[in-house]
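Just below is one structure, and these are the notes that go with it.
The complex appears here without one of its protein chains, the remainder shown in place.
Per-chain residue numbering starts at 1, and chain names A and B are given in the order in which the chains are listed.
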Amino acid sequence: MATATTGVSAAAPQARDTSRDAAQKRPSGRAFNVVAGIVLGVFAVIWLIPSLFALKASLSSNGDAALGAGTVISNLSPTLGSYSTLLASGDIWDWYLSSFLTAGVTTVLAVLFASMAGYALSKLRFPGRRLVFAAMLLGIMVPPQVLVVPIFQMLDGMGLLNTYWAVIFPQVPTVIAVFVFKQFFDGLPKEFDEAARIDGAGYWKIYRQIVMPLSGPIIAAMAIITFVGTWNNLILPLFVVSNPELMTIPVGLATVQGSFGQRYADIQASAILGALPLIILYMVFQRRIIEGVAGSGLKG
Amino acid sequence: MTWNAPPGPTRRTLLRGGLAGAAALGLAGCGSPLAAGIAGTPLNPDTVTFWNLFGGGDGARLQGMLDVYREQNGPGSLTSATFAWGNPYYTKVSLATLGNKPPDVAVAHSTRATILAQAGLLEPITDELLALGGFSSSDFTTSVFDAGKVGDVAYTIPLDTHPYVLFFNSDVCGQAGLLDGDGKLVQIVGQQAFEDALTAIAGVTGGAAWAASNVGDTSGSWRLFQTLYWQMDGATDFLGDDGQQLTVNEDLAIATMEFIGGLAAKGLLTPTVDYAGAGTQLFTGKVGFQTQGEWEITTAQSIEGLTFGMAPIPQVFDVPAAQADSHTFIIPKMERTDEQRQLAMGFVKSMLDQSLSWAEGGHVPAYIPTLESPEFAALEPQADYAAAAEIAKYDPPGWYSGSGSNFENVVGSQIGLVQQQLASPQEAMAAIKSQLNTYLDTPSPVA
Partner (left out) sequence: MSAPTLPRQSSAASSAPPRTEKTSALKAEGRAGWLFVAPFALFYLLWLVGPTLYMLVTSFFNTSLVRPGLGSFAGLANYREMLTRPEFWDALWHTLYFTILTTIPLVVLSFVFAVLANRVRRGKWFFRLAFFLPYVLPSATISLIWVYIFTPDTGLWPAAQTLFGFDATAILADPATAMIGIAIATVWWTLGFNFVLYLAGLQDIPRELYEAAAVDGATPWQQIRFLTIPLLSRTTTLVVLLQIIASLKIFDQVYLMTQGGPGISTQVVLTLVANTGFTDNRIGAASAASVLLFVVIIAIAVGRQLIERRQERRAA
């Protein structure tokens, strides 16, 4: 992120103060801001409507939800019926378990391995380092979704289909994370680990007790991004896990009709339940997530 | 310079601990899926796992039948899951079987079951297996049982035949003079008689006479085509040599499309209507006829104040015919103990014993004890069109054919366009041939 430019104009002469204030207070400037606020506000409300509508529908009865948008909006007696049906029926708990397990294990492994590799590429000299680096660069360009067919075949050959591992393993190698870690470690002063080397510490100790603790924000950002990405992955678990009891939330929502049919309220409730952990995650880690997104322009 | 290890647990240990805790919770509450997901152990080995693709009215009816099984065998005796109809369902079944965790029993259309069998994904239905459930192959309508055979080996246990039939609005048709003294539809034979009937109905409705859904319903359009095509003398299977050859009688096919397009052009047949819309048009009297699968009987019966009837599709051309498929039970391949086989067959028997309930949903039973029972004969209006099951025309053989298949999508799309007046029969035929080319030229992946 380019923070250097701000330093340039920081030393703007104080003499300009009055004219600067005048510039801000100039009618065209202020009016524009007000108009901007209003226009943006309208769009922001429009952007909130689908989620709110879905929420309202999920809090209606199935009959009302089927009658149409007007009924859903004007209905003034919310009911938790859909949520209680879903939470009592059992399937969604299996899906939560599957999603938490797979996303959690993948995140731990991915962050661990990527940070280790990033550390090696940043701080350690080893033969073939350039080759590994080049291989990683190529890896960034590989789109994992396109590989779903051969990955399926390989999992089949290993007998791993319909297990959590089928969802976990292919998602562990996240090349971008390696680069993010490497870049971050590059920025860490050499003195830390060099001093430790002189004191006789092994590389693993350095990694574990110096480098990693200093990397809090980066680890957090990578962990969140990996967790969310794994949770939301559809195409891989869709084909490698076929049993409703083992499905992750997106797959369960997508494939199991249950006895849903025209039970629109139930469907909307399930959609919201499926997203709930991520919504909570976002609320708690908002700043980290935004920083992570803005700072690295990741995902795609 | 010395360094100090930071105090307290690192983020990683916290994460690890949290995960372990969650896993423990899961183990306590869920047992089987956790073990299966981690170690690949069998899922639900002591219950019957049953997958199906029945939504809507059929789905509700099925749930009732499943509940009866649960009442008889205990609440935890059955795990069932419903998936979206068509390709998504069959893909799931085959992928689950490849991944060694298929359901114990699954529903399959006859026309798709044979493909799964060829792919080596099904267990043969032997006499011994049937005996475990307490029935035999002679308990089923022969034609339906044979339809599920590959070579001499049977792979399906038939449940029903569900033909494409005619629904009629009694009020409208009565006013058009098409009902006899008992309120049943008079016999309509021949193209002229059929068009006259439609014209009479149109006179009553002031609009179209007949609704056949063709938007978002490629299967529906296919069924319409297949029915009318096979009513013509000289009709041949659309595909031959297990899907490697195009053997359709092109002249007759084009004539069929011209008939459909012609009626739409004359305003007698709705040009553009979707699945639900076609039903609504019939229920509200905007048309007098609707052609659809018999399973829509539940929807029709739920409309208050509607008097309606059902009949086999009239013989418009030379011979009676109706497109149909059959729902069957299949046993996907898996390592099973005899006990599990017993459980599975017990479940199938329970379903077959409830064939009458299933028949109330409009389907024609393939289980002879039910088919020939007085209760079924007394079912109205099922009795009126049960004969359609005997003139049933299944989809042509082919690894890409069958209910909900790509074949149905390709042909059905074009028929729908002809009905919408957006394509001429010649253009449609050319498009069908071009789109089927890929499949025709490809060696079967299940051969």
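By definition in this document, a contact is a pair of C-beta atoms (placed from the backbone, for glycine too) under 8 Å apart; a residue touches a chain by one contact, two chains touch by 3 or more.
Because the structure is a prediction, the values reported are computed rather than measured.
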| item | value |
| --- | --- |
| Partners of the unshown chain among those that are drawn | A, B |
| Contacting the left-out chain in the complete assembly, out of B:258, B:274, B:318 or B:384 | B:274 |
| Residue in contact with the excluded chain [from B:34, B:121, B:154 or B:172] | B:121 |
| Missing-chain contacts mapped onto subunit B | 84, 87-88, 90-91, 94-95, 98, 119-121, 215-216, 218, 274, 399-400, 406, 409, 413, 416, 434-435, 438, 441-443, 445-446 |
| For subunit A, the residues touching the chain missing from this view | 1-3, 5-6, 8-9, 12, 16, 19-20, 22-24, 26, 28-29, 32-33, 36-37, 39-40, 43-45, 47-51, 53-54, 57, 66-70, 72, 109, 112-114, 116-117, 119-121, 124-129, 132, 135-136, 139-154, 169-170, 172-173, 175, 178, 190, 194, 197-198, 202-204, 207, 228, 231-232, 234-235, 238-239, 249-251, 253-254, 264, 267-268, 270-272, 274-275, 278-279, 281-282, 289-290, 293-295, 297, 299-300 |
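Methods note: only the chains that are shown with their structure count from here on.
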| item | value |
| --- | --- |
| Subunit B partner contacts - residues on subunit A that touch it in the complex | 93-94, 97-98, 100-101, 104-105, 107-108, 112, 156, 159-165, 191-192, 195-196, 199, 201, 208-210, 212-213, 216, 219-220, 223, 239-246, 255-262 |
| Subunit B residues within the subunit A interface of the complex | 1-3, 5-6, 10-12, 15-16, 18-19, 22-23, 26, 29-30, 32-34, 36-40, 43-44, 55-56, 59-60, 63, 79, 81-84, 88, 92-93, 95-96, 98-101 |
